[in-house]
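Below is one structure, written out as structure tokens; comments come after it.
All protein chains but one are shown in place.
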Amino acid sequence: MRIRLMVAAGILGVMILAFSLPHGDPSAVDLTAVLQPPSQAHPLGTDDLGRDVWALMAVGFWRTLTVVVTASLTSVLIGVPLGLIAGYSRGAVNAIIMTATDLTMIIPTFVAALLVTAVVGLTPFSAGLVLGLFGAGTYVNQTRALTLSIRSYDYVRAEVLLATPTVQILLRHVLPGVAGPLMRYFGSSASGTILAYAGLAFIGLGVDTTVPDWGTMLYRHRSQIDHPLLLLWPTLGIFLLAIVFHILADPALRKEGQ
Amino acid sequence: MIMRWQKALVRQLELFFVSSVVIFAVARALPRTPMEVYLQDRGLPVTPESIEALERQWGLGGPIVVQYFRWIGRFCTGDWGTSIVTGEQISVAMAQRLPISLAIGLGGVALAALLAYPLGMKASLGSRGWDLGARLITLISQAVPSFLICTLVIDLFGVRLGWIPFFRLSGAALVIAPMLIVAFYSLGQLSRVVTAHAEELRTEPFVTAAVARGFELNDLLWRDGRRPVLYGLISTVIAKMAWVIGGTAIVEYVFAVPGMSYYLIKSISSRDYTVVQSYLMVLVLWMFGTRIILGGVLSWLDPRTR
Amino acid sequence: MTIGIDHHGPVSLRVRGLSVRTRGDSPALLLDDVDLDLAPGQRVGIVGHSGAGKSMFLRALTGFCPDSLDVQGSVQLIDGSGEIQELLTADTKQRRRLATGAMAISWQNALQSLNPYQTISRQLGATLRLHRQLTADEVRSASLQWLASVGLSDGAGLLGSYPHQLSGGMRQRVAIAMTMCGGQPIVVADEPTTALDMVSQAECIDLYDRLCAAGARSLLYVSHDLALVGRLCTSVMVIQDARVVESGSIDQVRTRESSNPGASTRFSGILLAS
Partner (left out) sequence: MTVMLSLRDVRKAYRSASRDVNALDGVDLDLPSDHALALVGESGCGKTTLGELTVGLQRPDAGQIMHASGVDLANCRPRSLRSLRPRLQMVFQNPFASFAPHLRLHQSLAPVARRQGIAQPMIISALVDSLEQVGLSAAHLDRYPAQLSGGQLQRASLARALLCDPQYIVADEISSALDVAAQDELTRLLGRLRAQRHFTLLFITHDLGLARQVADDVCVMDAGRIVERGRADQVLDDPQTRAAKRLVDAIPRFRY
């Protein structure tokens, strides 16, 4: 497991370093230098509007990262507490939370994102929030299932007998047991978010295609197959970033080292 | 146990009712009401009187609760209203498009499930090769955006090799390529689930006891592992069912296949809310149906829940 | 495919210098040079603290040691005609085929050893057919006979039901029938009574006693409780820290142990008699 973490952190570290270097102005159009191959001035060449591809990639990276962080935080901060509460309490509270969760599970995350971003416009935060919110359902279910099983362990029942306050039981005894398996699920949901955001940008509802997003870059250059590099860089960006989270997720589906 | 299955049925009916209320409320809460959209698209002045007139014509007036019951009543009898933009009967439009989306989505997931069982089992029992293969498929399906693969497929087979005239297909041929891509994107996850359940079986007490009685482990897992592994596979498929209609949006968009999702995308961009509303209701009906049917299959699989 | 090895007459077991070590640069010794002779019909109890190595001995003996461990020594099955089969030199698959053909092996949690997804008749029938060529009728009558021999009256009703529909006691008896129905001459049991309460433990011990006596089968029984072993076996072998520290008849070991109460090999259960 440790090797996996190092590889994932390595890739992410390189990308963060690379894209935080100073880069040109992504919106600087230069029609005299259209579709140039990689050169000293433009490490990744220029696009059909003569813009510096490296700058576009850098801005696209930070926007995608914002989406992943926003979506993951939203899912975890909403899903886990609700899952803990639903798992630990009985009756009405449990029913309300589970019905709301079922609602978000019925409507596919991508469709919800399409709807919301079309109305409020596609920005990293809006996409992150809606992908996070509709992705929280799985976190609620997984956390609730884990809480239900941990709750019946003797050490939790012993804490109840020791008059330990419920909040402390949830945070100190149940949550650590939940965190492990959830951490691994987080990996696969994060890589899913990256692809979803790229897809939203690609379909381009409520977005102007000059904004530097990896998805919009792919959408704009989809017909220029003769300039494969323009398609390669965003694809590589998405691939590497998704790999970072996919590596974290893999043990989730295959029991390793347990 | 019939009682358990009926409890699930009632639960799903409740869910259906609650989601219809939510969908109705959401449609009403959107910034631009259908009437404004209709008037503005045609350049007509947006005056209270014209809104009043349209509301009466479309039967949208009156207290909110009455509107809701009128709407749900009509919905259940098949009258889903008319599209603001095109004016055609929504239920007719949906009826044409639903089979296409089902073929792509359901066909894709079903095909993936059929392939996932042997692939997942081989990955767990067979040689390293199968396992690496399954991991590679999962890796690609989680790291390469689907619209990219669609674009490459169209470019390679459509443009360069010219084998398939993608944008001039009709009938069954329309759905083959999108379905295969949907299958590919589901195969990774489903095969990993099968592998995980097969791995778990290895250490189950009843498996180790059978091996101690002389059964060979791999033969045992192939033969007796079917039910527990299928149980895990089908419960994951149920979770993917919501994705079937919605998740195929990109594939339908890139291949320009006139399915439900493509229709949804067009309706959203033209703010055709009555279509969006009906689309969401179809989703709810679809989830309602799959959970009941596949739920029944699950309880048949595991005798303990029967 | 059946793996029933047709033994000519009774089978005896000869173990010489059986040792188990972990692989790698500093191998740990899990079992140190154990010898054992098990004549047909003889019953030997193996006693020791948990983790002393008694289960390891059984796993090594039956060829069910994980490949990550290095097993040395020899385990031989000798049948009536003097023909000798050496287990440890065979490859894993062949070794397990030979072992399960001659030995009825059961590990610890008998209660969960039934397949929850299949009816009793299907599981019992499959095990029977694995060891002998039988027609459908023969399988059914053999199944009913085995259920009766473990004291289950309504055999026909049981055949059609699933394990979760049976009580704990019935499941335990069906599990024992399943392990022994292969008809193997040697019975090997690794603490089958853990997680059972006192009364079911006693029933389980009586069942093993009767079934071994009926088929004149030899028995290797592992437990941490000398008193339990005392009800079943004539001689006992005490394993501690991977080595055999004492062996002989039950009375020899008990007197030797009670003569120096400080002896670390205190295994006697709650002795009512003394």
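Quick notes on this structure:
When the chains are written out, they are named A, B and C in that same order, and each has its own residue count from 1.
The rule is short, and it goes like this: a residue touches a chain if its C-beta (ideal position, glycine included) is under 8 Å from a C-beta of that chain, and two chains touch if they have at least 3 such contacts.
These numbers come from a predicted model, not from an experiment.
Across the entire complex, the residue among C:14, C:224 or C:243 in touch with the chain not shown is C:224.
Although one chain is hidden here, its contacts on subunit A can still be listed: residues 153-155, 157-158, 160-164, 168, 172-173, 176-177. In the full complex, subunit C touches the hidden chain at residues 49-50, 164-165, 168, 196-202, 205, 224-228, 230-231, 234, 249-251, 254, 266-273.
Keep this in mind: only the chains that are shown with their structure count from here on.
Without subunit B, contacts among the remaining chains split them into A | C.
Between the Cα centres of subunit A and subunit B there is a gap of 21 Å.
Between subunit B and subunit C, the centres computed from C-alpha atoms are 52 Å apart. Of all residues in subunit C, none touches two or more other chains. The multi-chain contact residues of subunit B, meaning those touching 2 or more other chains, do not exist; every residue touches at most one other chain. For subunit A in complex with subunit B, the touching residues are 99, 102-103, 105-111, 114-115, 118-119, 138, 188, 191-192, 195, 198-199, 202-203, 205, 215, 218, 222, 225, 231, 235, 238-239, 242-243, 246, 249-250, 253-255. Put simply, subunit C touches subunit B in their complex at residues 3, 62, 64, 93, 96-97, 100-101, 104-107, 109-110, 112-118, 126-127, 130-131, 162, 164, 175, 178-179, 182. Across the interface of their complex, subunit A is touched by residues 14-15, 18-19, 22, 30-31, 135, 138-139, 142-148, 151, 155, 159, 189, 192-193, 195-196, 199-200, 239, 242-243, 245-247, 249-250, 253, 261, 264-265, 268-269, 276, 280, 283-284, 287 of subunit B.
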